[in-house]
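Every protein chain but one is kept in place in this view of the complex.
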Amino acid sequence: MCGVAGIWRKAPAEVGQELLTMLEALQHRGPDSTGIALFSSPETHCWKTWLHLKGESGNGFDEKLAGLKTALAEIGGNIRSSDRFENCIRLQVEYDGRPEDVTGSFDVENGMDLFSIGRSLEIIKWVGTARKLVKSPSTWERTGTHGIGHVRLATESHVEVSHAHPFSAHGYPDLAIVHNGQITNYYKLRRRLEAKGFRFFTDNDSELIAVYLSERLGDGEALNDVLHQAQADFDGTYTFLAATEESLGFARDPLGAKPLLLLECEDLVAMATEEIALQGILEGETLNTIEPLPGTVRVWSK
Amino acid sequence: MVEIDASGMDTADINLKLHDLSSTQESIIIRHPEARHNFAVGLDGSQHIIIDGSVGYFCGGLCDGPTIEVKGNAAWGMADNLMSGTVVVRQNAGSVAGIGMRGGTGVVYGNAGSRSGQAMKKGTLLIAGDAGFMTGYFMIGGRIVILGGAAEGLGECMIRGEIFVAGPIASLGQDAIETEISDRDRQWLSGLLDRWQLGATTFRKVVSAEGLHHYETYEGKERPK
Partner (left out) sequence: MSIWSKEIVRDIRTKAKLGRYRVRGYGACRAMPHFDDIAFRIDPKRLDEIGTEPNCNLHTKIGSRFAKRPLELDIPVMVAPMSFGAVSKKVKTILAAGSALAGTASGTGEGGMLDDERAAADKLIYQLTPGRYGFSPHDLRRADAVEFYMSQGAKPGMGGQLMGAKVTEELASMRGIPAGIDLRSPSRHGDILGADDLVIKVEEIREVTNWQCPIGLKLGAGRVREDMAIAAKVGVDFVSLDGLQGGTGAGPEIILENMGIPSLAAIGLAMKGLEEAGATGEVDVIAMGGIRNGMDAAKAIALGAKAVAIGSAALIALDCISCLQCHTNRCPTGLTTQDPAQLQRLNPDCTEISVANLLNSLAREMAIVTAACGKSDVHHLSRSDLVALNPDAAAITGLPMTEKNKEPPTSSGKQRMALSETV
């Protein structure tokens, strides 16, 4: 079904491009949709958001933008810049208050999905291969400190970009996950979270991981502890990567059913479903990769 | 020495070329493998193939005869269902190394991933480093030799076969037990390690307790005559 990739760097670099290079190498595992989540230098008075326009491409972009401007003005925010890629809008929203206020005003608009909101985070995902974004002239922040990416083999009706990874938990800022595998107790866990008021926007089991993490991270738990708790609660197969403003981590299921290769060196930590992905961004033929043991959780933090 | 540059070649064409060289006496070296999948699968012949770099899944899979050496890492399923011949990986191998082996030898100089040797029937899987979770899962015959440590679940549900471990064993799998190592075993191990230029050391032996592979009760006509 999928391939995942992640990079953690000590100093900012062209992480966006590196992720795309890795994902291109993994595309045979998931040719249908591709996505990246990039963490770049944080904005202080601005929220970076990515929104998806549902429906026919090209329809209503300008009307929607105007509608968003109006809704944001009502909370005292305004749009610093807007860019288009496929059916998505990248909006930089100048607003000093809470992210929920921003996402709350977005809810006013029908026919839109919120892919990400954050001081650092941008989630860009689309139907098609990694090549599409590489060749696109659209504006997106290519420099960052860390990020994760995903290629997907879709099995639903028509390939829906809202089902593509990375996922965030609606309105929770600066959190992204990518997942390879299948959470078999998805419905049970989802119902529990819905009962607590959390919202789901797809029936994709990977979205659950983002929502689950957002609850505990929101309560102030450290990513490492949350990932361990996730292992106790999730049933099924998984290798998933989770990234926040400060951290990047992964968790593998107890049987290690989905592969993960890890490479740690001087300047960076890179991980991917297959070594071929790492070959693209590192010099030399023979890398010192390891496959972490099943059941491993690891987190890198600033 | 025959050189094949893998970059820009389809995997199918590489394998066809290797197949055409099945009786060559010269060594064949493949450059720029870039961790791609399915190199050198389904070959029967006496080729000596060196892969100058890392490979992806199933390198040396379903082969019957050739000697294959990977200078870098191998991903999942190296020596998949090997019939005879040798597959050597100089660095690490991923999960299910040697799955379903029916003969021949697989050697991993680095670490091997989980369920290495799963369902193997014959042949030898030699791991110089550590062996992953549930190594020897559902083993039916053959031998696994581990010079490093073995992770949890060693020999899980093994039916037959022998696992020799020099390093620490995190835990034994269901129906796997430690047993006495014989002098014949020691001689065989010594010969094996000499051949692959690895240090001889003391081993523990793990086999099947043979408790899981019969139902405890039978009804009516099921009862063996």
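Think of it as A and B in the order they're written, each chain with its own count starting at 1.
Criterion: contacts are C-beta pairs under 8 Å (C-beta built on N, C-alpha and C of every residue); 3 or more make two chains touch, one makes a residue touch a chain.
Since we're looking at a predicted model, the values are computed, not measured.
K.L.:
What are the shown chains that the left-out chain touches?
P.N.:
Touch partners of the hidden chain, whole complex considered, are A, B.
K.L.:
Using the definition of touch stated at the top, determine which of B:Ile4, B:Ile49 or B:Val96 touches the missing chain.
P.N.:
Of the candidates B:Ile4, B:Ile49 or B:Val96, B:Val96 is in touch with the missing chain.
K.L.:
Among A:Gly35, A:Pro166, A:Gly181 or A:Pro292, which residue is in contact with the omitted chain in the full complex?
P.N.:
A:Gly181
K.L.:
Touch as defined at the start, partner being the missing chain; which of B:Leu21, B:Cys63 or B:Val87 qualifies?
P.N.:
B:Cys63
K.L.:
Touching the missing chain, which residues of subunit A?
P.N.:
1-3, 28-30, 32, 153-158, 180-182, 237, 257-258, 273
K.L.:
In the complete complex, which positions of subunit B touch the hidden chain?
P.N.:
Residue positions of subunit B that touch the missing chain: 11-12, 15-16, 37-38, 41-42, 44, 56-58, 61-64, 76-77, 80-81, 83, 95-96, 99-100, 102, 115, 118-119, 121-122, 137-138, 140-141, 159-160, 213-222, 224-225.
One rule holds for everything that comes next: only the chains that are shown with their structure count from here on.
K.L.:
Centroid from C-alpha atoms only, then distance subunit A to subunit B, rounded to Å. What do you get?
P.N.:
Distance between chain centres, rounded to whole Å: 37 Å.
K.L.:
Which subunit A residues qualify as touching subunit B in the complex?
P.N.:
Within the complex, subunit A touches subunit B at residues 255-256, 259, 261, 274-276, 278-279, 285-291, 293-295.
K.L.:
Which residues of subunit B touch subunit A in their complex?
P.N.:
32-36, 52-54, 56, 71-73, 75-76, 91-92, 94-95, 111, 113-114, 132-134, 151
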